[in-house]
Structures are given as C-alpha cells and as structure tokens.
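To start, the structure under review is shown below, and the notes come after it.
All protein chains but one are shown at their positions in the complex.
Then we have subunit A:
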Amino acid sequence: MKQTPLIDAHRKAQGKLVDFAGWEMPIQYSGVVDEYQTVRRHAGLFDVSHMGRIRVSGPGSLAFLQRVTTNDVSTLSVQQSHYSMICAQNGGIKDDIFVYHVKPYEFLVCVNASNREKIVTWLHEKVEQAQGCKVQDQSASLAQIAIQGPASRDILAAAGIADLSTLKIRHCLDATLGDDSLLVTRTGYTGELGYELYLPAERAPKVWEQLLEAGRPLSIKPAGLGARDLLRLEMAYLLYGNDMNEETTPIEAGAEWVVKFDKGDFIGRTELLAQQAQGTARRLVAFELVEKAVPRHGFKILSAQTPHTEIGEVTSGNLSPLLQKGIGMGYVPPATARPGSSILIDIRGRACPAVVVKPPFYKKPAGTP
C-alpha cells in the first residue's frame, strides 16, 4: 500500500489504518462520531495527501483547461478556485476536481486518489494536441492537509501560518514556511469554515504537529476518512465511485451548475448538451428516511406506488448525527426527483418510506462563517 508523508503521525495518534484506493489511510482515530462532532464544533485535521495534485502551466494552460474541464476557467481570477468535472467524449464523468488558479498561467488541479493515474494519463494525452501548456503530476512532491471547522482560521493564525481574515471562500493565497512556500486555500469537503494547505511533502509532518499544537487550546483533533464521509454526506457533496462514475454524466448527477456550455467547446459538450435538451432518464437526489433506519450504498430504491417496482439505487447513505435520521443519495427517474416526492428504500427486504429533499441536509445557522 502507498503511504502519505504523514503515516508516522497517524500511527502515533493510533489511527485505525485501512486500504483506501491503494493508500494506507486512517479511517478514524478517537471515533467517527467524535471526530465528526469535533469538526462541526471546533476543528479537525485531515491528511488528504492521498489525493492527486497536478500542475498545469504555460501560456496555453487556460485554453487547455477550458477544453478538458466542464466549468468556465476564464471566470477564475488569480488566487480563485472552483469545483469542476473532467468528462469523457460521451459525457461520462472521469473525475470531479478542484481547479485553483494559483498564479498567472498556472493552475493546480486536485483530483481523487482513485482517479489520479487515469487523469494524469488522460491529461498527458490531451496536452499533446495543445500549445504552450505543461502538465506535471506533483502528487508525490506535495502534501495536502485540510483543517476544517469553526476554529480553523484561529488555529492557522495561532500557528503563525497566515492571517486569513480577508480570504474569501474558494480563494487562496501564498504563505511562507521557512524557505518553502505554502498554498493556503479556503476549500474543503465538510460544509464548515475550513482551509486546505498544499505544501512540500517533507514539510508535512512538522506542519501537522504545529497545527495540532497550536490548535490544542481550541480542541483540535485529527480526523479520519470516516468522519470526512459523514460530513460530506450531510452536505450532499458527491463522492466519486459512489455517487458518480464514468457511466453517469454531470447532468444526471445534478452537477449542471459546473457545466458551462457557453464557454465554447470542451470534451463531452455535444453529448451533455443533447442530454440537457432531451432530459435524462435518471437523476441524483437526496432523501431522508421517515423512520429511523440506515440506507447504504447499493440498496434498491422502490416506487412508493403499488406495485413497488425498482426505480433506482442508493449511491451513498448513513445515519446523520445531526438529524438523527437515515439520509442518502441515489438515482431515480425525473418523475420522482422533485423535493417532497415519496420513495421507498429496500433495507434488506423491508420497504422503508423516504422523502426526496432539497440538498444539503446540513444547513449552517445564519451568521456563521
């Protein structure tokens, strides 16, 4: 199994290590629910170095990214970022990504761990037809640490890493760390105020320690993949491999908002445009169970009308610690995709009533950052 530069820190913190997409990663340390609560109330520290980090640079980098991603990269000012997708020619999702415009003619693309090699190969292949653009896989030389939760800004300030009081959501800035530079972005996968740090791999263990130290008075804890999955599910954020794959399109997955047809041609545009015009046979929805029960990936979704025929499948599900209800996502026909629609989830032979809801499940109280 591959290991991140933080493997010793995980072992020291007695993280339960599991195989995640070929990486030896902590699924939990103190416990999934405890770590989840820590992120919602204080701050959690996540090692996300298993993800892929690809640098795209050169005068042709904007044109190249416009062609290989679905969102409109020209709208990104320097030090701004957005969520986007890389699609195949047929519109199927190859990966969901974050694109950071780090400096003029230079972008950092963050991809899923499970898709890294596939995407690096795809981008290398596509860049051959592009002018003035270079693609470099920097996944091994850079580490990535996420600090998420209401106390995260204060902890970064206390650690002396950066003053982030004016950094807006999805923006980033360069900070210095000794002789090295560090990219701090206000992004994450939890729905809380939070930041991600992109830093030289060899610096990661020291910075990890520093953040835990500086965050101790503010109740920081390391958090694992289990908590991360619960946090993202309450936000109804998609998880590649669960909620989407190459067989699904951004239109079906409810991610039209990152597909910008007006920007010009891009890979997958023709198919996606046709699909948007004709409508799709299924759509990803968020749902809540009426009675306490836990939906899981792969469970069948049934029609609420008799006969209760199978109409789809659950792609993600768990018990929401916040709502104390079973929540999930899954694909259903458009006729049952509207919020308020009744569906049934087949939980090991028991048809449990559920209602389609407007995502996210977790709505932050007004006035919180």
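The rule is simple: contacts are C-beta pairs under 8 Å (C-beta built on N, C-alpha and C of every residue); 3 or more make two chains touch, one makes a residue touch a chain; residues count from 1.
We take it that contacts and distances are computed from a predicted model.
Per UniProt, the protein behind the absent chain is "Glycine cleavage system H protein"; the candidates were "Amino acid ABC transporter ATP-binding protein", "Chemotaxis protein methyltransferase CheR", "Glycine cleavage system H protein" or "Heme exporter protein C". Within the complete assembly, A:L230 is the residue of A:M25, A:V99, A:L177 or A:L230 that touches the hidden chain.
Within the full complex, the residue among A:L173, A:A293 or A:V355 touching the omitted chain is A:A293.
The chain that is not drawn here is touched, among residues A:V33, A:A157, A:L173 or A:V258, by A:V33. Residue-wise, the contact with the chain that is not shown comes from A:L319, picked out of A:V73, A:L319, A:V332 or A:I345. Those residues of subunit A that touch the chain absent from the view are 27-28, 31-34, 36, 226, 230, 292-294, 296, 318-319, 321, 348.
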